[in-house]
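Just one protein chain is left out here, and the rest sit where they should.
On to chain A.
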Amino acid sequence: MSASETPAGPATFEFTADNLALAQRIIAKYPEGRQASAVMPLLDLAQRQHDNWLPRAAMDYVAGMLGMAPIRVYEVASFYTMYNLKPVGKHFVQVCTTTPCWLRGSDEVLAACKRKLGIGPGETTADGQFTVVEVECAGACVNAPVISLNDIYYEDLDGPSTEALLDTLIRGETPKPGPQNGRINSAPIGGPTTLIEMAQRNGVKPASQE
(Lines give C-alpha, C1' and ligand atoms only; values in the text may rest on other atoms or scores of the structure.)
Protein backbone atom coordinates (compact mmCIF):
# COMPACT_ATOMS: atom_id res chain seq x y z
CA MET A 1 0.00 0.00 0.00
CA SER A 2 1.29 3.45 -0.70
CA ALA A 3 0.02 6.98 -0.51
CA SER A 4 -0.27 7.17 -4.29
CA GLU A 5 -3.26 4.80 -4.09
CA THR A 6 -5.24 7.15 -1.87
CA PRO A 7 -6.57 10.66 -2.51
CA ALA A 8 -4.36 13.50 -1.39
CA GLY A 9 -6.96 15.03 0.90
CA PRO A 10 -6.55 18.38 2.58
CA ALA A 11 -3.09 19.86 3.07
CA THR A 12 -3.56 20.37 6.77
CA PHE A 13 -5.57 18.85 9.56
CA GLU A 14 -6.19 19.94 13.11
CA PHE A 15 -8.39 18.67 15.89
CA THR A 16 -11.32 20.87 16.84
CA ALA A 17 -11.09 22.37 20.31
CA ASP A 18 -13.41 19.69 21.71
CA ASN A 19 -11.53 16.86 20.09
CA LEU A 20 -8.22 18.32 21.17
CA ALA A 21 -9.38 18.24 24.77
CA LEU A 22 -10.58 14.68 24.27
CA ALA A 23 -7.25 13.75 22.68
CA GLN A 24 -5.38 15.14 25.68
CA ARG A 25 -7.56 13.01 27.96
CA ILE A 26 -6.82 9.92 25.87
CA ILE A 27 -3.07 10.61 25.88
CA ALA A 28 -3.12 11.14 29.63
CA LYS A 29 -4.33 7.54 30.10
CA TYR A 30 -0.91 6.23 29.11
CA PRO A 31 2.20 6.42 31.25
CA GLU A 32 4.85 9.03 30.54
CA GLY A 33 6.95 8.03 27.55
CA ARG A 34 4.28 5.66 26.24
CA GLN A 35 2.19 8.28 24.46
CA ALA A 36 2.51 6.41 21.21
CA SER A 37 0.02 3.91 22.63
CA ALA A 38 -2.66 6.52 22.05
CA VAL A 39 -2.23 6.30 18.31
CA MET A 40 -5.28 4.12 17.69
CA PRO A 41 -7.88 6.11 19.65
CA LEU A 42 -6.47 9.32 18.23
CA LEU A 43 -6.69 8.06 14.67
CA ASP A 44 -10.28 7.04 15.40
CA LEU A 45 -11.00 10.50 16.73
CA ALA A 46 -9.46 12.08 13.66
CA GLN A 47 -11.45 9.81 11.40
CA ARG A 48 -14.68 10.74 13.13
CA GLN A 49 -13.87 14.41 12.79
CA HIS A 50 -13.00 14.07 9.12
CA ASP A 51 -16.11 12.53 7.46
CA ASN A 52 -15.17 9.02 8.48
CA TRP A 53 -11.86 8.82 6.62
CA LEU A 54 -8.21 9.58 7.36
CA PRO A 55 -6.34 11.82 4.98
CA ARG A 56 -2.54 11.83 5.14
CA ALA A 57 -2.58 15.22 6.82
CA ALA A 58 -4.55 13.73 9.72
CA MET A 59 -2.09 10.85 10.13
CA ASP A 60 0.84 13.29 10.05
CA TYR A 61 -0.96 15.44 12.61
CA VAL A 62 -1.43 12.50 14.97
CA ALA A 63 2.21 11.48 14.43
CA GLY A 64 3.34 14.98 15.34
CA MET A 65 1.10 15.05 18.38
CA LEU A 66 2.51 11.77 19.70
CA GLY A 67 6.11 12.34 18.62
CA MET A 68 6.10 9.34 16.32
CA ALA A 69 7.65 8.97 12.89
CA PRO A 70 4.82 9.38 10.34
CA ILE A 71 5.55 5.96 8.83
CA ARG A 72 4.75 4.32 12.19
CA VAL A 73 1.28 5.89 12.02
CA TYR A 74 0.81 4.91 8.37
CA GLU A 75 1.64 1.34 9.38
CA VAL A 76 -1.08 1.29 12.03
CA ALA A 77 -3.66 3.06 9.87
CA SER A 78 -3.09 0.77 6.91
CA PHE A 79 -3.05 -2.40 9.05
CA TYR A 80 -6.47 -1.98 10.62
CA THR A 81 -9.35 -2.18 8.21
CA MET A 82 -11.59 0.11 10.25
CA TYR A 83 -9.45 3.12 9.40
CA ASN A 84 -10.62 4.37 6.03
CA LEU A 85 -7.81 5.80 3.94
CA LYS A 86 -10.21 6.80 1.17
CA PRO A 87 -13.37 8.94 1.41
CA VAL A 88 -16.54 6.95 2.18
CA GLY A 89 -20.22 7.79 1.83
CA LYS A 90 -22.23 9.52 4.52
CA HIS A 91 -23.85 6.16 5.25
CA PHE A 92 -21.07 3.62 5.64
CA VAL A 93 -22.82 0.28 5.19
CA GLN A 94 -20.65 -2.50 6.58
CA VAL A 95 -22.18 -5.85 5.71
CA CYS A 96 -20.87 -8.74 7.73
CA THR A 97 -20.23 -11.75 5.51
CA THR A 98 -18.40 -14.02 7.90
CA THR A 99 -19.67 -17.58 8.27
CA PRO A 100 -22.62 -17.16 10.70
CA CYS A 101 -23.99 -14.15 8.82
CA TRP A 102 -23.33 -15.83 5.52
CA LEU A 103 -25.19 -18.98 6.66
CA ARG A 104 -28.07 -16.79 7.75
CA GLY A 105 -28.25 -15.05 4.35
CA SER A 106 -25.75 -12.20 4.14
CA ASP A 107 -25.63 -12.78 0.40
CA GLU A 108 -29.25 -11.64 0.34
CA VAL A 109 -28.30 -8.50 2.23
CA LEU A 110 -25.52 -7.68 -0.22
CA ALA A 111 -27.81 -8.36 -3.16
CA ALA A 112 -30.39 -6.01 -1.66
CA CYS A 113 -27.76 -3.29 -1.38
CA LYS A 114 -26.86 -3.85 -5.00
CA ARG A 115 -30.52 -3.68 -6.05
CA LYS A 116 -31.30 -0.60 -4.05
CA LEU A 117 -28.07 1.40 -4.40
CA GLY A 118 -26.58 -0.05 -7.57
CA ILE A 119 -23.22 -0.63 -5.91
CA GLY A 120 -21.29 -3.72 -4.87
CA PRO A 121 -18.89 -4.17 -1.98
CA GLY A 122 -16.12 -1.57 -1.88
CA GLU A 123 -18.06 0.94 -3.99
CA THR A 124 -19.57 4.33 -3.27
CA THR A 125 -22.69 5.79 -4.87
CA ALA A 126 -22.19 8.68 -7.26
CA ASP A 127 -23.92 11.09 -4.90
CA GLY A 128 -21.54 10.15 -2.12
CA GLN A 129 -24.35 9.09 0.18
CA PHE A 130 -23.60 5.37 0.51
CA THR A 131 -20.57 3.15 0.65
CA VAL A 132 -21.03 -0.60 0.93
CA VAL A 133 -18.23 -2.80 2.24
CA GLU A 134 -17.93 -6.38 3.32
CA VAL A 135 -16.50 -6.76 6.80
CA GLU A 136 -15.33 -9.70 8.83
CA CYS A 137 -17.24 -10.80 11.93
CA ALA A 138 -19.03 -7.82 13.47
CA GLY A 139 -19.47 -9.77 16.69
CA ALA A 140 -23.26 -9.96 16.56
CA CYS A 141 -23.60 -13.52 15.27
CA VAL A 142 -26.63 -14.21 17.46
CA ASN A 143 -28.54 -11.64 15.40
CA ALA A 144 -27.04 -12.61 12.03
CA PRO A 145 -27.01 -11.32 9.40
CA VAL A 146 -25.99 -7.88 10.48
CA ILE A 147 -25.13 -4.51 8.98
CA SER A 148 -23.11 -2.00 10.88
CA LEU A 149 -24.15 1.40 9.62
CA ASN A 150 -21.47 3.80 10.78
CA ASP A 151 -21.59 2.90 14.51
CA ILE A 152 -25.10 1.47 14.68
CA TYR A 153 -26.03 -2.18 14.26
CA TYR A 154 -29.02 -3.32 12.23
CA GLU A 155 -29.63 -6.99 12.85
CA ASP A 156 -31.66 -10.00 11.77
CA LEU A 157 -31.80 -8.72 8.22
CA ASP A 158 -32.98 -10.30 5.03
CA GLY A 159 -33.44 -8.94 1.53
CA PRO A 160 -36.69 -6.99 2.00
CA SER A 161 -35.79 -5.61 5.44
CA THR A 162 -32.41 -4.44 4.08
CA GLU A 163 -34.20 -2.65 1.26
CA ALA A 164 -36.61 -1.09 3.73
CA LEU A 165 -33.66 0.00 5.86
CA LEU A 166 -31.95 1.63 2.90
CA ASP A 167 -35.22 3.26 1.82
CA THR A 168 -35.53 4.88 5.22
CA LEU A 169 -32.00 6.21 4.90
CA ILE A 170 -32.61 7.49 1.40
CA ARG A 171 -35.70 9.35 2.68
CA GLY A 172 -33.38 11.03 5.15
CA GLU A 173 -34.90 9.38 8.20
CA THR A 174 -33.16 7.42 10.90
CA PRO A 175 -34.20 3.77 11.02
CA LYS A 176 -34.77 2.04 14.33
CA PRO A 177 -31.55 0.30 15.41
CA GLY A 178 -31.36 -3.35 16.41
CA PRO A 179 -33.21 -6.40 15.08
CA GLN A 180 -35.32 -5.69 12.05
CA ASN A 181 -37.56 -8.76 12.38
CA GLY A 182 -39.39 -7.92 15.60
CA ARG A 183 -37.06 -9.68 18.00
CA ILE A 184 -36.25 -8.03 21.29
CA ASN A 185 -32.48 -7.86 21.42
CA SER A 186 -31.40 -11.46 21.06
CA ALA A 187 -34.45 -13.04 22.71
CA PRO A 188 -36.13 -15.87 20.76
CA ILE A 189 -38.52 -14.86 18.07
CA GLY A 190 -42.18 -15.36 19.16
CA GLY A 191 -41.43 -15.00 22.85
CA PRO A 192 -39.41 -16.80 25.46
CA THR A 193 -39.10 -20.58 25.36
CA THR A 194 -37.28 -21.22 28.60
CA LEU A 195 -37.81 -20.34 32.27
CA ILE A 196 -41.47 -19.65 31.54
CA GLU A 197 -42.76 -21.58 34.57
CA MET A 198 -40.29 -19.88 36.83
CA ALA A 199 -41.43 -16.51 35.58
CA GLN A 200 -45.04 -17.43 36.19
CA ARG A 201 -44.23 -18.77 39.66
CA ASN A 202 -42.59 -15.49 40.54
CA GLY A 203 -45.39 -13.49 39.02
CA VAL A 204 -43.18 -11.94 36.37
CA LYS A 205 -44.62 -11.42 32.97
CA PRO A 206 -42.31 -12.84 30.28
CA ALA A 207 -41.17 -10.30 27.75
CA SER A 208 -43.50 -10.37 24.84
CA GLN A 209 -42.98 -9.60 21.22
CA GLU A 210 -44.43 -6.45 19.78
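Simple rule for what comes next: contacts are C-beta pairs under 8 Å (C-beta built on N, C-alpha and C of every residue); 3 or more make two chains touch, one makes a residue touch a chain; residues count from 1.
Note that contacts and distances are computed from a predicted model.
This complex has a chain not shown, and the name its UniProt record holds, of "Cytochrome bc1 complex cytochrome c subunit", "Glycerol kinase", "ABC-type dipeptide transporter" or "NADH-quinone oxidoreductase", is "NADH-quinone oxidoreductase". Note on the undisplayed chain: of the listed residues A:3, A:28 or A:82, the one touching it is A:3. Across A:41, A:70, A:87 or A:159, the residue that sits in touch with the chain not pictured is A:70. Annotation: of A:19, A:49 or A:78, A:78 touches the absent chain (contact as defined above). For chain A, the residues in touch with the chain missing from this view are 1-4, 56, 69-72, 74-75, 78-81.
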